[in-house]
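Only a single protein chain was left out; the remaining protein chains are all shown in position.
Let's turn to chain A:
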Amino acid sequence: MHISLFITCFNDTLFPETGRAMVRLLERLGHTVEFPLEQTCCGQMHYNTGYQEETIPLVRRFVEVFGQAEAIVAPSASCVGMVKEFYHNVADRSGDPELMEQVEAVVPRVFELSQFLVEELGVEDVGAYYPHRVTYHPTCHSLRVLHVGEAPLILLRNVRGIDLVELPAAQECCGFGGTFAVKNADTSMAMLGDKIRHIKDTGAEVCAAADNSCLMHIGGALNRQRSGVEPVHLAEILASTEEN
């Protein structure tokens, strides 16, 4: 399959290793990966913060860049959630019927990585090897916007060498919420404090998730507390093999 990588601006800039892992993983599974260089940002931050007028050109850009793609896959549940849940609202706001049609056409071809692998490709074992103690934090948007369900866990359970430990109160938000972490920093920290305590309780070396934004938040506290627990994106675990 020809897969267009929707890297997201956040991963492109801050977590390039996640993108490299996705390329390795998808090529190993026999697919052709394309990366349209004209892509920038999906507009999630602007939209969620209330700058919705500013999102219209970004939605236009997205449908132009990815309009012809066979499958559009991203290592971010929240950015995919933005496209799938809110792009039609933005198109409505623009009042442009053509944009509405384009959005309608592209949305069904946009996928979050784990959901794409399990539900679209029907792959549950990607042949990965990762000899570490890992706990998995299901991010809110993967869980309650995209409803990825067990997909990430199915993939992780089939990784060779992994010691997967359950995270207590896993479904609770880590307190990131985009600009919430800055605007309501105190509340955000109270939520994060509980999440970190649960992660440490598992004794895991690695905390994995389907969103680097939440992992940056969790990792920020893990690093500050010198906890020795590493935040690692799901794609990087799935891309790991015994040779690499």
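What we mean here is this: contacts are C-beta pairs under 8 Å (C-beta built on N, C-alpha and C of every residue); 3 or more make two chains touch, one makes a residue touch a chain; residues count from 1.
Rule of thumb we're sticking to: contacts and distances are computed from a predicted model.
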- Query: UniProt protein name for the omitted subunit, picking from "N-methylglutamate synthase subunit B", "ABC transporter permease", "L-lactate dehydrogenase complex protein LldF" or "Thiamine pyrophosphate-dependent enzyme"?
  - Reply: "L-lactate dehydrogenase complex protein LldF"
- Note on the structure: Full-complex touch with the removed chain, picking from A:Glu53, A:Glu166 or A:Asp201, is A:Glu53
- Which listed residue (A:Ile3, A:Leu26, A:Cys41 or A:Val83) would be found touching the missing chain in the intact complex? A:Cys41
- Query: Residues on chain A that touch the omitted chain in the whole complex?
  - Reply: 7, 9, 11-14, 16-17, 19-20, 23, 35, 37-38, 40-41, 43, 45-54, 57-58, 61, 86, 140-141, 143-145, 171-173, 175-193, 216-217, 219-221, 223-224
